[in-house]
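Presenting subunit A:
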Amino acid sequence: MTPLQILSAVLIGAGVFFFVAGTVGLLRFPDTLTRLHALTKADNLGIGLIVLGLLPFAANALVALKLILIWILVLLASSTVSQLAGFAARREGRQR
Partner candidate 1 sequence: MNIVAIGLALDLAFGLLALAVAVFALRARTTYAAVVGFVSFGVLLALVWFRLGAPDVALTEAAIGGGLTGLLMLNASAVLRATEAAAAAEPRRPGVRLVALLAAATVAGGLAAAVLALPSPAPTLAPLAVAGAPATGLGNPVAATLMAFRATDTLLEMVVLVLALVGVWSLTRDDLWGGRPGRRHQADSKGVLVFFARLLLPVGVVFAVFLLFVGADQPGGAFQGGTVLAALWLLAIMARLADTPAIDQRWLRFWLIAGPAVFVAVGLAGLAFGVGFLGYPEPWAKPIILAVEIVKIVSVGVTLALLVAGPPMRPRGDDR
Partner candidate 2 sequence: MNSATWYGLVGAALAGIGLYGLIVHPHALRKILSFNLLGAGVFLIAGVVARRGAAAGLPGDPVLQGLVITGIIVAFAATALAVALLLRLAETAHTASLAEAALDRQREPVAGSDPAGGRTGSTG
């Protein structure tokens, strides 16, 4: 295993760990807002680390840029959705 492969494996492993942490938060936290917090933070960080881990193996610069674009779009979408879900949860007054 070359050093680049090891670095990539470590980064992707860390990303997976964050995803698992976010999922554990989803299952274990008491109410909607804390669950949203866990999901958004962990998943954004998780996908960022996975993208970083994949960058060394991108076929060319264009593919690398596309990977980063995917990361940015996921950040945008998940932040927006968590905000909207948070507003909805607060409005409904339900703390599930």
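A word on the picks: all candidates are chains of the complex that A comes from, given by their letters.
By definition in this document, a residue touches a chain if its C-beta (ideal position, glycine included) is under 8 Å from a C-beta of that chain, and two chains touch if they have at least 3 such contacts; residues count from 1.
From a predicted model like this one, the values you see are computed outputs, not experimental measurements.
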item: Direct contact with subunit A in this complex, candidates 1 or 2; value: 1
item: Residue ranges of subunit A in contact with candidate 1 within the complex; value: 73, 76-77, 80, 83-84, 87
